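Take a look at the following structure, please.
For this view, one protein chain was removed and the others were kept in their places.
Think of it as A and B in the order they're written, each chain with its own count starting at 1.
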C-alpha cells in the first residue's frame, strides 16, 4: 500500500461555526474530518490582545482541488465576520477501507 | 542548534487502539509521541455518515525509515478491521536533551 499525496486543511475557528463548517466540508467533498479543542489568543493591529478563548481545530485530508474549494469558500463566507485561520500542507496519506 | 529534517507521522484512530498503537510505535523506533483527543466523522461510499465519535490523534516525529515502517505496519495490522487514517509530512525539528 503506497501513501498518496493529498492536502491537509487545518481550520481554527470559533465554536459557533462547528455545524456550518462541518456541513460545508461535507458538501465541498471532504469524506471525513477531525475536530479538536484548542485555546487561542490573537492580536490584530495595535492591540496586544484582541480575542482569546476556546476554538475549534478542524482537520480534513482532501484532494488538492477540494482544499482549494474549501479555502475559497471560507474566505468568501466567513472571513468578514469571524476570527478564523486556515492553512494547508501536502501530506502523504494511508487510509483504511473502514475510514473512507 | 540547527533544526533536523524528520518525518511527522499523524495517526487518527479509535480509542481501543491506544495501547497496541503506542506499543507499536515504541517497538518500531519512536522515542516519543503525543496523544490528543479529537471528534471525528467519516463517510464511506454511499452513506453520508458511517461513523462518528471520539478518536485519538497520535503524533510522533521520527526518521524517514521509521515512518515508513510505521505506515507499513499500520496498513498490514489494522486497516482491514479499524477506521484509521495516517499521514506523514517532513518537518524541521529541534529537541531538547531532556526530551529524547
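Everything below uses one rule, namely that contacts are C-beta pairs under 8 Å (C-beta built on N, C-alpha and C of every residue); 3 or more make two chains touch, one makes a residue touch a chain.
These numbers were taken from a predicted model, which means no experiment stands behind them.
K.L.:
Could you pull out which residues of chain B are in touch with the chain that's been left out?
P.N.:
Touch with the absent chain occurs at residues 1, 3, 6, 8, 22, 26, 31-37, 59, 61, 89-100.
K.L.:
Touching the missing chain, which residues of chain A?
P.N.:
10, 12, 36-44, 48, 51, 55, 57, 71-72, 74-75, 78-89
Assume only the chains that are shown with their structure count from here on.
K.L.:
How far is the middle of chain A from the middle of chain B, if each middle is the mean of its Cα atoms, in Å?
P.N.:
Chain A and chain B have C-alpha centres separated by 19 Å.
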